[in-house]
Structure formats: C-alpha cells, structure tokens
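For this view, one protein chain was removed and the others were kept in their places.
Naming follows writing order (A, B and C), and every chain is counted from residue 1.
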C-alpha cells in the first residue's frame, strides 16, 4: 500500500492543525476503538467558513484527509462545505489506497458536524443531518478495507 | 536418485556380456512391457558354474545387477548360486536406490532359471523352483519403486 | 570429459546472467518486505508491482492484478485446479483434463476426483493433440473446469487452446492451460487464447527455480490455496519473493525480445536433429510426428530395442544431458503416460529419448549427440536378448 506524494505531504505537514478557541461550530467523529477520531472547529463569516482547525488521531490517510478537507472548505459557503464528498477528498489527494477510502468519510463527516453544530447554535435548521455516515447505525468504516496484505 | 560408483562401473563396463553358444542351461526372465528382460547362459562343470554370460534389456541397475551376479556366481556350486539373494546383489554393488531394488530380483531370478534349466535337462530335480519371484503370479516388480521424484 | 552438451532445456534452464544481475540488489540492499509501509518496503512493493506489470504486458493480460506470483508451475497448477473447482465453496461437479497433462495437473485432478468431483481424462490423438470435437463431446451440464496444457513437455505438441477454450466457454465452464513449456518459446497471449487461467514456471525460461505465475482473468472466482497474511490481493499468501519475481519478469522479457531470432534458430536445429537422428538410427521414430504444430525446442524419439535410462546414462558418460521421455526420468519403471496416451506401445515407450534445445544450444551440440548416439544404441541393442525378435516384429509392422 503506497500513499501518493500529496497524501504524504499533507500527513507530514498538515495544514490548519489545532483548535479554534472561539469556534462557532465543533464537529467530532470517530472512536478510539476504531483507531480514528477527528475534531474540527470552524469560525463562520457571513455563512462562509472563515477559519478552520482540526485535530485527528488516526493513520496517515486520516490525518491527510483531515488536513486537505480544511483547505478545501476554507472560504466555502456552508452549503458548499457540507456538499464535499469523500471521493472529492480522495481525488484532491491524488487518490487513496482502497483500504484507506473510509478515512475520507471521517473528514467530510467531521466538517458536516461542525457546520450543523453552528447552525443549530444559531437556532437554524441543520443541513447535513442524514448525510453523516458516522451517524448511521449500520455504517462500518472497516467495510472497504479488506484488500490489503497483512502480517509482516 | 544416484547410483553408487560400483553400479556405474558395472553398468559402464558390464562383465560377461553375451551368450554361450554351447550353454548347459539358459534362463530368461522379465518382459519388455515392464522394461527389463534378462537372459543368462551357463556352462556347468562338476556342479559348479564354469562359465556364464548375460544379455539384459533394462535400466542401469538392471544391467549392473546382471553383471555383478555373473561375477558372484562364477565358480559357485549350483546350490550356492541359487542361494544368492537380491540383498546380497545390492550389497555387493554398494547399495541400490530404493526404486531400483526390484532389479536385483531380475538378476537372481535369471540365474535360478538357468540352473534349473540345466538340472531339468539332466533329468534331475530343479532346486530353485518356488523361489523365483518372476514365476509368482502376484509378483509385481514395480511394487517397491514409487518413492522417487518424477517428471522433469 | 571433453565436450558437454546440455540438451534437456525442457527439464530446466540455467538462469540467464542478466536475470541474476537484475535480482542481486533485491537480496542484499533492497531487501524490504513488500508489505511494509516504510521506504524500504515501498521500494520492494514498487519493484514487485513493476515485475507484475511487465509479466501482464508480455502475456497481454488486461490488468496487472491478473498476475499472481507463486512458487512455481506446480503451485500454479494446484491452485488453478483446486482453487477454480472449489471456488465459492463448491464441492462437486465435473472436470475435464487431458490424459497427457503434467502430474502437477493430473494429481490435483485425481484429488478432486476423490473429493466429490467427477473427472474425465480426454485421450489425445496419435498426432499429440487434443481435439476440440472430443472436448465438446465430453462436456456436461455440470462441467465446471477444463484443463488442457498448451505445449506438451515430453513430445512438444501444441494444443489448439483458443478452440478448446471457446468450446469450453460455450459449455459454460472455465478453461485453464498449463503453459509452463510454452511461455516465452512461442507467442502466448491470454486475450487471443481466451483462457481464464494459465500456469507458468520461472525455471523453464532462464529464470530462477521456485518462481512461477498464475494468470487469473479478472473477476474469476478462486478459492485461495496458500492461506495466511493475504498477500497477492488475498489470492496467494506468503511473503513475496521479490528478487525471484523480478527474475521471472526479467527472464520473460528476454525471451520475448529474443524470440523473433531464437524460435527459427531452434526450429532449424531441431529439424536437423530429427532428420539426422532418424537417418542415423535404424528403426528410430519421431513421436507424434504428424502433429500440426510443435514447440521449436522439443523432439521426442522412440529407439526400439533400447531402454531409456541405460541410453541416458551412456550419453551422460559421453557428456550429453538428455532425458528419456519416460514419465519418471529418475526412478520409476513406469513408461511415460504421455507416450502411452498417444498410442505408443509400452515396450517402445520404455525406449524413448527426449531432446530439448535452448539458448546455448549450437550445431556442435547436435553433432555431438548424433555422433554419440549411434554407438550407444548399437551397444545396448547388442546386449538386448530380444533384439532380433523386436527387429522381426518391426520388419513385420513396417511392411
């Protein structure tokens, strides 16, 4: 399993790492039992993502997808941000190994949650609810992963 | 499967090859369908093997065991000659590969047949009859052979 | 010993020095496990995938992952036969193999025959080929797999694989071919042949022993044979032999590059061998002489009145390495199942001679064999108590 150069770049030098102290919205997804957890904080400016930070516990792909999604989202309208798909994330990174495709869901789900958190805090309707994979009780992030060699 | 030096010597320079024109006894065993046939002719002198010759169609071990059995038998009494065992033949050759052990039966059987042929021609009782493996309807020369690697 | 002539390239080939050269760095420096994530592992993985792509390109596979690296022709054959027959948990059905397959195909077929499957062995014709009509007649509704070798390793006849595969597919079964003897020697194109699976062996193409490939058409279900860490896309477990697989790919590319000149060269050498040997040795016959198509490098003869091993050992003493067509070159008395399957009488099958040529064979090697064979045959025939009878019979049948 080999990561693209872009994945390695975002993994090694992740953009927008941290927590915004005065965040307008926060999204947290994942679970340490599964091996990856992501927290995203956003500042919203005129219904656009003004600033954005993330923290991720996870593999190389989890960190890289988190990093790229913050770059993609910055400046987007909230509607645009929640429309980012996992394939767009993977594509933006020059592809992900099949076993790692689930990581891009982590990143898009985290962003969606942060946006909805902001909207709800404003007394507005959440717009991403229903499209967040991690909220689906049947969602199994491991489902796609079993196509790689193992023990060494 | 590797032949001993002594097998290779007797195969490459077989002793007593040929047919005695004025033979006192002749033994022929084997079958071209099985891949080996041996014919042995003897001259008898005072109930001893005076002279002896063989012809063999067969593998290296068949030829070597034929050759050594003629050397062993020459000068023996008829009773001694028919008592030569297949293990003695193999031993005299410094051993045979397991797959080739059956070849030594060919040689001892041929000798036994020649001795009995002589005795019967003299109106005497055959002495080897009943100990000749090739006369046994259940005898399968291939029985011991299946322990070697094959196709190359 | 003076000259030595190796004329048994169908048994095995030397590793080409260029292949050794290509493998060497992967033993000592680029030794990483191709499944490891760090740089050394990624380097090994890239080299392995590169080898896979080169093999895929050579045989015109649709995708690199149709190439599964194995430990040899035998493992490829076992995996294809058992893995395809039992795919998806299937435990019964009908399979068809030709009667002159290598034992690496026959034994797994017989194993299946003892474990719920029914096996039909198709008899080839005396010309050394399996006829598509016979296959069509043998196919049943429950036939799941047909395996017919591409080039026979003893007599060198080439089977009409494209037709056989088409007939098989029309009957709804999968088609596998053992191409251990053909890869590199003649054009091998999985797309043109239309096979679902094919077996190859590295040591027949100047690559290392203990390497092989199973081609498996994308989407074909296979139950895994070697199970474990899940390497080779879960189709064949075991840490990949990176150096060996690079050796395989390199060897194959050399075969491809040199074939345009090498195939006609070997064909000419072989044709000279055949005509001179038949001229020199009384009663000698070329086996499967009527074959419509044959491999450039194999010729198999019957030398009546002579036993194969004895002939082989005398030729060895003269510095010549050949093989007897007998199924068991080293030990068994059993005559070749291949020769018997094409109608060769048992007593003649014991006296067969396989000569196989290769990259380093020259005209001198052929001269050496021809010059040495006549006295060997003469000597063995003079020791054969039945030779006169044999000649009389031959004279009878030949008139």
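Here, contacts are C-beta pairs under 8 Å (C-beta built on N, C-alpha and C of every residue); 3 or more make two chains touch, one makes a residue touch a chain.
Predicted model only: the values in this text are computed from it and were never measured.
A.B. asks: What shown chains does the left-out chain touch?
C.D. replies: Taken over the complete structure, the missing chain's partners among displayed chains are A, B, C.
A.B. asks: Sort through C:129, C:177 or C:201 and give me the one touching the missing partner chain.
C.D. replies: The missing chain is touched by C:201.
A.B. asks: Decide which residue listed in C:64, C:113, C:171 or C:238 touches the omitted chain of the complex.
C.D. replies: Answering carefully, the residue with contact to the hidden chain is C:238.
A.B. asks: For a quick check of understanding: of A:86, A:100 or A:113, which residue touches the chain that isn't displayed?
C.D. replies: The one listed residue touching the chain not shown is A:100.
A.B. asks: List every residue of chain C that touches the chain not included in the displayed model.
C.D. replies: Those residues of chain C that touch the unshown chain are 4, 6, 8, 11-15, 17, 19-20, 24, 27-29, 31-33, 35-41, 71-75, 77-78, 102-105, 107-108, 111, 201, 203, 208-211, 226-230, 237-244, 309, 312-313, 315-316, 320-323, 329-330.
A.B. asks: Spell out the interface residues on chain B facing the chain that's missing from view.
C.D. replies: That gives, for chain B, the contact residues 1-2, 146-152.
A.B. asks: List the residues of chain A that touch the chain left out of this view.
C.D. replies: 1, 8, 11-12, 14, 17, 19, 28, 32-39, 55-60, 62-63, 97, 99-100, 102, 141-142, 145-152
Basically, only the chains that are shown with their structure count from here on.
A.B. asks: Relative to chain C, which chain's C-alpha centre is the most remote?
C.D. replies: A
A.B. asks: Counting contact pairs per chain pair, which pair wins?
C.D. replies: Pair with the most C-beta pairs in contact: B-C.
A.B. asks: Would you mind pulling out the distance in Å between where the CA atoms of chain A average out and where those of chain B do?
C.D. replies: Distance between chain centres: 86 Å.
A.B. asks: Quick check: how many Å separate the C-alpha centres of chain A and chain C?
C.D. replies: From the centre of chain A to the centre of chain C is 54 Å.
A.B. asks: Quick check on chain B: which residues sit in contact with 2+ other chains?
C.D. replies: If we look for residues of chain B contacting two or more partner chains, we find none.
A.B. asks: In chain C, which residues are in touch with two or more of the other chains?
C.D. replies: Residues of chain C touching two or more partner chains: there are none.
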